[in-house]
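A single protein chain has been omitted from the complex, and every remaining protein chain is retained in its original position.
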Amino acid sequence: MAERIDVGLIGATGTVGVRLAELLAGHPWFRLAEVGASTASAGRTYGAALSDLGDFPSLDDHTLGLTLKTLDEPWDSPLLFSALPRGVALATEEELAERGHLLVSNASAYRMDRDVPLIIPEVNGDHLGLVTRQSERWPGAIVTNPNCAVVGLTLALAPLHRAFGLDRVSVVTLQGLSGAGRPGPAAAEVLDNVLPFIAGEEEKLASEPQKILGEFAFGEVTPAEFKVSAQAHRVPVAHGHLMAVSVKLSQPTEVKDIEVAFQNFMSEVADDHLPSAPERVLEILDDERRPQPRLDRDRGYGMTVTVGRLRKCEALDVKFTALVHNLVRGAAGAALLNAELCRVRGFMGEVGR
Amino acid sequence: MAERIDVGLIGATGTVGVRLAELLAGHPWFRLAEVGASTASAGRTYGAALSDLGDFPSLDDHTLGLTLKTLDEPWDSPLLFSALPRGVALATEEELAERGHLLVSNASAYRMDRDVPLIIPEVNGDHLGLVTRQSERWPGAIVTNPNCAVVGLTLALAPLHRAFGLDRVSVVTLQGLSGAGRPGPAAAEVLDNVLPFIAGEEEKLASEPQKILGEFAFGEVTPAEFKVSAQAHRVPVAHGHLMAVSVKLSQPTEVKDIEVAFQNFMSEVADDHLPSAPERVLEILDDERRPQPRLDRDRGYGMTVTVGRLRKCEALDVKFTALVHNLVRGAAGAALLNAELCRVRGFMGEVGR
Amino acid sequence: MAERIDVGLIGATGTVGVRLAELLAGHPWFRLAEVGASTASAGRTYGAALSDLGDFPSLDDHTLGLTLKTLDEPWDSPLLFSALPRGVALATEEELAERGHLLVSNASAYRMDRDVPLIIPEVNGDHLGLVTRQSERWPGAIVTNPNCAVVGLTLALAPLHRAFGLDRVSVVTLQGLSGAGRPGPAAAEVLDNVLPFIAGEEEKLASEPQKILGEFAFGEVTPAEFKVSAQAHRVPVAHGHLMAVSVKLSQPTEVKDIEVAFQNFMSEVADDHLPSAPERVLEILDDERRPQPRLDRDRGYGMTVTVGRLRKCEALDVKFTALVHNLVRGAAGAALLNAELCRVRGFMGEVGR
Partner (left out) sequence: MAERIDVGLIGATGTVGVRLAELLAGHPWFRLAEVGASTASAGRTYGAALSDLGDFPSLDDHTLGLTLKTLDEPWDSPLLFSALPRGVALATEEELAERGHLLVSNASAYRMDRDVPLIIPEVNGDHLGLVTRQSERWPGAIVTNPNCAVVGLTLALAPLHRAFGLDRVSVVTLQGLSGAGRPGPAAAEVLDNVLPFIAGEEEKLASEPQKILGEFAFGEVTPAEFKVSAQAHRVPVAHGHLMAVSVKLSQPTEVKDIEVAFQNFMSEVADDHLPSAPERVLEILDDERRPQPRLDRDRGYGMTVTVGRLRKCEALDVKFTALVHNLVRGAAGAALLNAELCRVRGFMGEVGR
């Protein structure tokens, strides 16, 4: 893997797009060669468009000097990262797959499509096999990562699902601002306030985890059968989604055994040496004051999910607090890790040009 | 009730004490005549001590000019409001009851004492009868109100408990700063952050509601039998505790029937015309973006609990969001309402001197 | 003045427009009868449009039920309040004046027009006489109030200007969010941050005070001659513009004489009993920790400007801190007070239909 592969990034000027560009800077396998945005910004340099948006990322001059393309223009890179909003993604990702691209997408548009893998590599890297089902629909492929809160929740649930089985889950989220994209909530809305509603979020939390933790066999994914009830809140935190989780397991289980399950969780891609995979996928904290968004979100360069306050739940079986860096592990880093998985699993080669 | 009764306030310089002093200003039945604080402040004027603490309440010059007394000094007022911290309350409320005072206390020290009523007048005003049990212990009496979050939770649960019975409850709180008293969390702790732990809070949420919703018969309170699992968070909001609540009822129930139960909730003190009782104890909102702390905490002058987002819960039966103004309905206003209840129920006369 | 006069409000859905509607509720002289907004909202009820914007003001059902009109439709009310953004105001206020309306405008579009009075009634109510110059241009009239920060600065400067003369002024502002209108800065921009730049603000601070403090004689206003240097900042405060002001006077002056000048400041409209005029235009505080936005912005129902920390300045002559509620005294209340002045000065009758 000596040479870096040129990749494209569509939806480059959004919050997730910018973070992807930052993560791609200095990436050992990929090099950002093309960036795209809405027609309004097309033709301008990436840096000028970002400056107008008041976004000042840590990017090198070469990247900032790239000219923004529209999605209609031809794209050279076989691999395209998509950080598009759902609506635009619905209309264009399929077309780009038809043009033969491998779309590694953070958008929600195709996540629940039965032919499209919804992947957290450490948990269900094997689902990537779903991609072969897409060959009848288009020459390219679409691979997706989950919603930002779902990534954190599902990584925290995976050890319990594997070890004991899940019956039902109640999750209440306190989500950071960057999860809302740009511009996100106005300061006047969240100063001295929290918001008890995030459009579409609870539905994703209630449906994506089952697909991710589902079984891939005979070429299709059978979703896991547990239920999730979600209550989502926006809080005045820059980055980091904190989640108060209660779980009922499929069998009677002691809290200490649950802690062991967390500690023993093995990543499915531990041997693949993916550049963006953190040393520890899950970190379990003892201090009852943790995890806290500002103190813990950057563990593992933002790719580690932190779990704390594990204890008995009087309503279900067990409860705990989980934290995910929504913009890294939950979005940009999630997509990047998926692309790395595609590479090592050889799915990049399948994408024709 | 032509003449206002002189009352005392101990713990006057704390956050709850100050709010009580504000609520007592212009109260039709009570007049603040004595204020007490720790030995450190004793002998100073109330206003000077507050100014040093950086607290600038809306109080008249007469009140600000009152001299702070210690708890050891003799107090003239039969009725004393206590806004003491738990530790001090444990050591002194009993002694003041022995000196013959009626203590209307916001402190947690005696809340779970089987002889001490723990009251939300609209819900369990009849529990005031417990006071007679105290006559064997001291000539005075202690009457308590619940923890600030518990008031909101229990008021929201009461209609469901009455109509359908409660089996178990899961509550996740997002609590405002003033609930932590003075000084409360440092700005540096909660800027760009939320805290997933509040010492002692979850225990109170797990035990006080059952006593409040318990049955008073044959001179004692039998706690209700449902279970509560609580996960408490501190958020950068000035006032207002928001709660994401999930409930399993004792019988299968439709969401629309639950809404009816909320709408039909009748206060136990509706006919008592207590000055601090709000016109509506519970307000049910349709807008899925509500309640929000800054927008809704002041309903009913801070004495109304707001409920919104009522919907089916996939983990238990039903879920909703509730909001309580922690400093008013959850503390200072709660104590004041209890004192008003004592007055109309004639328990003030029983307190000897 | 037994009967309330019907008035219209254009730009009704903006932050200032909504506050004006709130201030007009229960106003003794005026009744809000017509509301207008951009074409996008026209035809909807005022309440529905505000709800979509996430704005939930304290307005009665009648007001929320008013149908939003476009500016092109005929308006019945002779008096129209304008809370339009500058661009729209430039294009339409003149046209509405040509249709015969009295425009009492918060917009900046015509503030510096030499025929248009720029008024703070307590300071330069006599400038209203400029209106007569407009009769050659249109049958109606335009009366403006200053920029929100300028109101606070100028009210604080007026006593010094009158008593000693001003030579030059340096003002550094820390301005609240509502001054930016809706939506204003994103939460992500001002969390853990302050912004050292507000477009157009410094220019207004550098030019409007001189017109307001200018002399009206022979039918025109001669601006005062002092210089103002301004540095504007946006801070995460809901309402309230705090200003650090340094002043060089036209003559050597002791700090204690300046304090006397502040204390002795006489409003020009003290005898007019304008409903929105505060009891005290200026309040001077001794406590060196004040004024603070959250503690002091609501003095005089938001119409009082607070001054504190008056002391010698080593760079100019004297320095102090001033605070204005930008949305009330600096915008909605400013316009309302101007309308009240128009009424008592008889300028309403001049406006034809």
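A, B and C label the chains in the order they appear, each numbered from 1.
Please note the rule applied: contacts are C-beta pairs under 8 Å (C-beta built on N, C-alpha and C of every residue); 3 or more make two chains touch, one makes a residue touch a chain.
This one's a predicted model, so the numbers in the text were calculated from it and none came from an experiment.
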(message) In the whole complex, not just what's shown, which of B:L191, B:A224 or B:I284 touches the removed chain?
(response) B:L191
(message) One chain is left out of this view; which of C:A244, C:I284 or C:V344 touches it in the full complex?
(response) C:A244
(message) Going by the contact rule already stated, which one of B:V7, B:A109, B:V150 or B:L177 would touch the omitted chain in the full complex?
(response) B:L177
(request) Out of A:G54, A:G87, A:G200 or A:G219, point to the residue that touches the absent chain in the complete complex. (result) A:G54
(request) List the residues of subunit B that touch the chain left out of this view. (result) 54, 177-178, 182-192, 236-238
(message) Under the stated touch rule, tell me which residues of subunit A contact the chain that is not displayed.
(response) 51, 54, 56, 191-192, 287, 289-290, 295
(message) List every residue of subunit C that touches the chain not included in the displayed model.
(response) 168-170, 172, 174, 191-197, 206, 227-229, 231, 233, 235-238, 242, 244, 246, 248, 288-295, 308-309, 313-316, 319, 321
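Note that in this section only the chains that are shown with their structure count from here on.
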(request) Just give me the whole-number Å value for how far the CA centre of subunit A lies from that of subunit B. (result) 43
(message) Could you work out how far the Cα centre of subunit A sits from that of subunit C, in whole Å?
(response) 48
(request) Please list all residues of subunit A that touch 2 or more other chains. (result) 191-192, 236-238
